[in-house]
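One protein chain omitted, others in place.
When the chains are written out, they are named A, B and C in that same order, and each has its own residue count from 1.
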Amino acid sequence: MHDNTTARLLITCPDCPGIVASVSNFFYNHGANITALDQHSTDPEGGTFFMRVEFQTPHLDISRPVLSQAFSQAVAERYQMDWEISYASDHKKMVIFVSKYDHVLLELLWRWSRHELPTDISMVISNHGDLKQSVESFGVPFYEIPVSRNNKEDAEKQALEMLAGKTDLIILARYMQILTDRFVEQYENRIINIHHSFLPAFVGADPYRQAYEKGVKLIGATAHYVTAELDKGPIIEQDVNRVSHRYKRDHLRQLGQDIERNVLFRAVKWHLEDRIIVYKNRTIVFV
Amino acid sequence: MHDNTTARLLITCPDCPGIVASVSNFFYNHGANITALDQHSTDPEGGTFFMRVEFQTPHLDISRPVLSQAFSQAVAERYQMDWEISYASDHKKMVIFVSKYDHVLLELLWRWSRHELPTDISMVISNHGDLKQSVESFGVPFYEIPVSRNNKEDAEKQALEMLAGKTDLIILARYMQILTDRFVEQYENRIINIHHSFLPAFVGADPYRQAYEKGVKLIGATAHYVTAELDKGPIIEQDVNRVSHRYKRDHLRQLGQDIERNVLFRAVKWHLEDRIIVYKNRTIVFV
Amino acid sequence: MHDNTTARLLITCPDCPGIVASVSNFFYNHGANITALDQHSTDPEGGTFFMRVEFQTPHLDISRPVLSQAFSQAVAERYQMDWEISYASDHKKMVIFVSKYDHVLLELLWRWSRHELPTDISMVISNHGDLKQSVESFGVPFYEIPVSRNNKEDAEKQALEMLAGKTDLIILARYMQILTDRFVEQYENRIINIHHSFLPAFVGADPYRQAYEKGVKLIGATAHYVTAELDKGPIIEQDVNRVSHRYKRDHLRQLGQDIERNVLFRAVKWHLEDRIIVYKNRTIVFV
Partner (left out) sequence: MHDNTTARLLITCPDCPGIVASVSNFFYNHGANITALDQHSTDPEGGTFFMRVEFQTPHLDISRPVLSQAFSQAVAERYQMDWEISYASDHKKMVIFVSKYDHVLLELLWRWSRHELPTDISMVISNHGDLKQSVESFGVPFYEIPVSRNNKEDAEKQALEMLAGKTDLIILARYMQILTDRFVEQYENRIINIHHSFLPAFVGADPYRQAYEKGVKLIGATAHYVTAELDKGPIIEQDVNRVSHRYKRDHLRQLGQDIERNVLFRAVKWHLEDRIIVYKNRTIVFV
């Protein structure tokens, strides 16, 4: 499948008979070949229906804008759909926020440089200058926006201005500042954070210390969309690794960082490939 | 989803545009509501297409036999489909072959008695009498058919007669006799064996000894359909568990048996739920 | 290693130089052969030291009681040790408490009947009569002690009387009553509970519903010693399994029950093999 011919449709709507038939007819009639189809329903009787369709566009009989318009009129309105069509060749623009820890940042940059993340990274923004050289060695612009107790609002304002038009997705790659509600609302379901524990266990600061003191036998990491409530947004991906009484806090942290790298990478990849639908603070992930 | 209203369709055919639309239209037009749909293609250009549809039948406008006939004429012939429709309420009949080890046998009987395996177990057949009481305590008939070097052919003949009309699926639950090609051919893709290693490593006898001598760091088990070639049939499911130098052969065996129980259970469940398509000695498993 | 010759020593004491030498000399001088040795220290400078020694007794030069006395005088007092010597041939007596769910109960009984749990099961106690037949089919006595809002204290008193002299270890195999502090204190670090979530996430009632509503991508189970604080005792073992948006609550429960069976089995086995030391609400598990 070449990226320049692949498109994806995401749908959320009330469940009822006939949706699959309507959607697949529509694409067939316009020369689009369906190469992947996933669906989910919370309840076939009166529930909510979710669908992801991957289709190929080389034999489309109409232009992309006309396709969207036709879909809206012929299918989406009839079924009251929330929907979005994306083209793999239109790379999403991504901005990474980071503080001083570099492990998840470098994993993302490294994957991206190996063409494992289909995105254009517009810039990296940090409240510290430490990682400037690491970032620039990948050919990515780095901007430092210091944040203090007093300038927090100004700092965010500056960041928002820089983001304008340059970002479809924001990654908090162990960014140690809490964003304001105003910021979060502007990018609903488009900010992904990596939390270094298996949520909902160990919300808040220093989860490795919390895990050590609790004596858990597995430690984990969680990638989730950011909402106004700290560490409570819709979970995209989680993973854990086995530990024992021999692990001191430093060792937990080191092992945990490996989990963070993998979990965030998968979450970002799925978002970029249009595999995630958010519904009632949960995610449907079609993989 | 009630089992008495759920049906499933499995399709294999040459890939080409329009299949999803045709199938979903057919079901929509006859009042069947699609509640799950999975598809796979080896290659959208000239490859082979596979599909599993789960649909609900309470509002069907025609009888089940007429539905099959209509599907054949309206859809299947046009796309040269191999296909099969199953109804969840028509439990598949299952026969378990066993020798002296009881761990996978008991796991299956226990799951079945808890309604986790939608099947009717017709009987258990063994070349030894040891497990008669265990089997009968579940209310399942037990038959002993001793096998020796000299009576092998007669023993199989006897088994085949007993199976006639009473089996849709045969499970070799650590059955220590090799079936003849004649037997295997009669039940193509309907005999599931559990092999106590991660195939294709450690084909043949005593894989735990082989694993011990090789010093592997993971041991596994493999559930596969039986073909004429020993331990080479299409793999349905595999799993592994971590071991170390501390594991002696007995300990490997004990841990391995836990893996065997889980792997075989999943494979049998998927077969009973019509989730498996065999293609070119590989399996497509829609889970 | 034959069980009738194997013994184990567990030690907790302030860390300082010379402990390993003293212990190993002592055993060597009395003809005991060390076949396994594990140690752990929270901090070699001023921390706490933990040790497990497995040794063989056929060539002991003194009787078992004299060995204990000699160890106390020659080694333990000098290093201010908490210590205990156990003989594998002295099976610990175990009592299982259960309500209506049978999955973990049956797993334990089944493992025990296959000689995978070195214990004598004195009885099963339940607040319901449902599982009487299942338990008795394993040749284990079953006693029903109904518990209501009004008779709770009497019921516990009755249970304590029945336990007297018949139990070294109590298993709460999905026992749905909360024990009083008085009960718990009598069996400190000798009551193991299985909680059906990855603690400390989802404390309390109906964790599978909580997990479903939170939309976690892994579900788990936790075996822990029971303390006065609900679901907060020292964790012995945990495990998780991957789930997705497709898992409804029933499906989560079914998958979760498989995790519960395995996690509790491992925790009980380790306790019976004297592999666990509790320290500051955490466990050291020597496996």
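Here, contacts are C-beta pairs under 8 Å (C-beta built on N, C-alpha and C of every residue); 3 or more make two chains touch, one makes a residue touch a chain.
In this text the structure is predicted, and so the values were computed from the model without any measurement.
J.: Using the whole complex, pick out the displayed chains that touch the missing one.
T.: A, B, C
J.: Looking at C:T12, C:Q56, C:S86 or C:N241, which residue reaches the missing chain?
T.: Selected residue, touching the omitted chain: C:Q56.
J.: With the missing chain put back, one of B:S63, B:Q133, B:S148 or B:S244 would touch it. Which one?
T.: In the complete complex, the chain left out is touched by residue B:S244.
J.: If I consider the whole complex, including the chain that's not displayed, which of A:D61, A:D90, A:E116 or A:D181 touches that chain?
T.: A:E116
J.: Which chain B residues would touch the chain omitted from the figure, given the whole complex?
T.: So the residues of chain B touching the unseen chain are 40, 198-202, 213-218, 220, 234-240, 244-246, 281-285.
J.: If the hidden chain were put back, which residues of chain A would touch it?
T.: Listed in rising order, the touching residues are 103, 106, 110, 114, 116, 137, 254, 258, 262.
J.: Take the complete complex as the reference. Which residues in chain C touch the chain that isn't displayed?
T.: Listed in rising order, the touching residues are 1, 17-18, 20-21, 24-25, 27-28, 31, 33-39, 41, 44, 56.
We adopt the following convention: only the chains that are shown with their structure count from here on.
J.: Measuring from the mean C-alpha position of chain A to the mean C-alpha position of chain C, what distance in angstrom results?
T.: Going by mean C-alpha positions, chain A sits 42 Å from chain C.
J.: Taking the mean of the CA coordinates per chain, how far is chain B from chain C in Å?
T.: Roughly 38 Å, centre to centre.
J.: For chain A, which residues are shared contacts with two or more other chains?
T.: Within chain A, no residue contacts more than one other chain.
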